[in-house]
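What you see is the complex with one protein chain gone and the rest in place.
Moving on, here comes chain A:
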């Protein structure tokens, strides 16, 4: 037995000898891994490997020696965890010794040491001895990457030991790193220097040397070679070097002069890098480090901001100034020390002040930006700058009389006022603004009454900022301000932007000062509304009409505080009742305008639960009551009541109800649902105000089409409810909806029923009940699609149900989508099916919205694309000629809505189809394809440039299409074409410029406008600076 075991053991030993021989003498690479694997699995010990190598390790021929050591090192790299302490000691001694060997051997020796540096069993003291040996013996800068690895390994595990070396370690490293050129090594070396500093290794007298050996790479100027396998970017090197340079204040005296020198250089990237590094340094520096360099730093930054043509340099300059000021503000001073912040700021003020007085000149804005960058750094800096600049700007405003000059000055002032908001003052009396409050107010009011819209706009913004300062404005100021805002809310058409700004300011300020607004603005608006009502009664006059619209918008804009909503909402609702009573000649546009105001008000209420419930509880019963009353059969049909049942009016009400429902808490929503669902199913009108109606409300049973139209309002409500609100009588409701959706009398109500059904389906939890509803729906669709009068209703139902399921990734959705795709070749429903794809991919506004708590998976478009586009493409190729456009249209709808990053990889295969779609005579296909191509031209110019010839020809052809929208889109694509690589385009330049002369004379102004901008860009192609 023993003999057999010995033979077995000997046989592998023999194999080991063979492998070693093959590697060392036979120069084969394979055996090394084999040996390593065998050692790892325990077949041999490391000692046996050394024995097998035996004399090769001492061979007089350096190449053979190198080979032998290489094998040992590779084995160690794989098996260092198995080594015992005793073995490690011997191996280290051996390797240290070998460091003195022939240069051919060194790389393998270092590999071995790297393996040993990973050993846990390394006894204390050996790390230091290895490093000393390396620092001493390795002069040839051969395999520095391995040396860095050894150092990194030791720094990670043996920090204490290395620190015991003191500054010698630092010095040794500096010598190793000196003259490094390989970007890969630099990344590691920078990392080591950063650790040396941040882990507090002793730098001793070598601070400057350490700085020199790293800063010589600043600013990094490195362009990775094409196809660089290491993927090192210039930015990686910049950031890791910056981390080193900005890691310690001890580098300051050397670094700051270097940064100043580089900011002053001509190279843009050097300027940027220096400013960013300065910015980083300010995080660790203090007054002491900066003191001597402040004047030069300021001079350089000022010059860059004043003179540069590059926005990035300007931005970095301002950021650096900001950090410098913040750094100076941060330092704690001794009582007798000079405060550098004061002198620094006074330097800035001195250099910038006089430019602020020349609002027509170029330097005015750079100066203001510099001052604002400094003032934004700390409360102290802000105080100091503001107290100097505010009086100056106030004075300058009055000195200059032109509106454009005043606007510049006020805009600067606004910038400084905004900065005040960053700092909160515990003691309001100490706020520097207090002293200027009256002057500021009178100046703002002056701006608000100026004829220049631009100045008014800045005035409104300034007023908002002043109002946001707590307790700054007095009640009298507010009263005046409210007066101005009232006036500005009724500005004429041509100063639309000003009116919008005034409305927005009213909203912001009303939330802060509800009393001032409800006592001075709301009564005026109420009066205005009454006047409007009587004017409407007397017939339409355009100016009055627009004034009425302004009033409605002002009412909703100001409803930003719960107490104000309680006054404005009843005003609007009362106004609607007036319309309904037939006291006025109301047009649908009037009612829609009121609804839009109501919706805006509802949006403003959403964030506040109390307001939200108040709005819901007040507005919805009122709207429903109005609608129900309008839907009642009448003896004498009145025009007025019919207005409320028009499609657009109902759509406007739908958006009010939806907005007022989505943010309800589930408890309150549940309360509301127990009123509204019975209203529609059972005609229970008890919760409506003024609920004495001439006949019953039975939208589902009754034949009157008016009542059925109100299903849209039910849809708005139930489809906006939170998902966990239980809907009473759901089973009955779903069946009624399904029935109505395929009833062919009125497309509006059948579509509303289909949408409502789909909306509920989307939110219904998976389970038996959902499957039942789905089965019902599929049966209904199939029955309807077969033949007969209800085909288009059945199709609409199919479309909405499909959408509801696609959004939630329901397994049945693919089956329904396939059904829909089948309809593309249906002679009757084909075009509608093609448009249906647009609906599937787009976001709805009323049902199936995320805001309305529908289940919408984020990637549904991508998924739809992957699942269905191959089938669409295949269908296109197989389809007969006359229905091909349907497939193209469907496809271009899908692609159009798809996020561009998903589309880009698929582009090469789809592009030929898209180009074919451009030749399709259908305008909708053309338009949809153009709008799909336009962003692709911007984002994937390389791929698109392969087809430049086709693109140019087709776009130019379409620029004379009979449809204006197509002409515009084609010209926008011509514009986007200029983003392709210039050399590809230049051959087409003369031809395109000639061809684009034609649309310059288009009969439509909007087309001419696009032609002008496209042609302008083509002219600039290939010119310097582009």
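Before moving on, here are some points about what is shown:
Just so it is clear, contacts are C-beta pairs under 8 Å (C-beta built on N, C-alpha and C of every residue); 3 or more make two chains touch, one makes a residue touch a chain; residues count from 1.
Everything below uses one rule, namely that contacts and distances are computed from a predicted model.
Name of the non-displayed chain as stated in its UniProt record, restricted to "Cytosolic iron-sulfur assembly component 2B", "AP-2 complex subunit alpha", "Presenilin" or "Vacuolar-sorting protein SNF8": "Cytosolic iron-sulfur assembly component 2B". In the complete complex, the hidden chain is touched by one of A:136, A:265, A:310 or A:404, namely A:404. Here one chain is not drawn; of A:306, A:809 or A:1019, the residue touching it is A:1019. The chain not shown here is touched by just one of A:148, A:173, A:190 or A:365, and that residue is A:365.
If you put the missing chain back, the residues of chain A touching it would be 360-362, 365, 404, 997, 1000-1001, 1003-1005, 1008-1009, 1012, 1015-1016, 1019.
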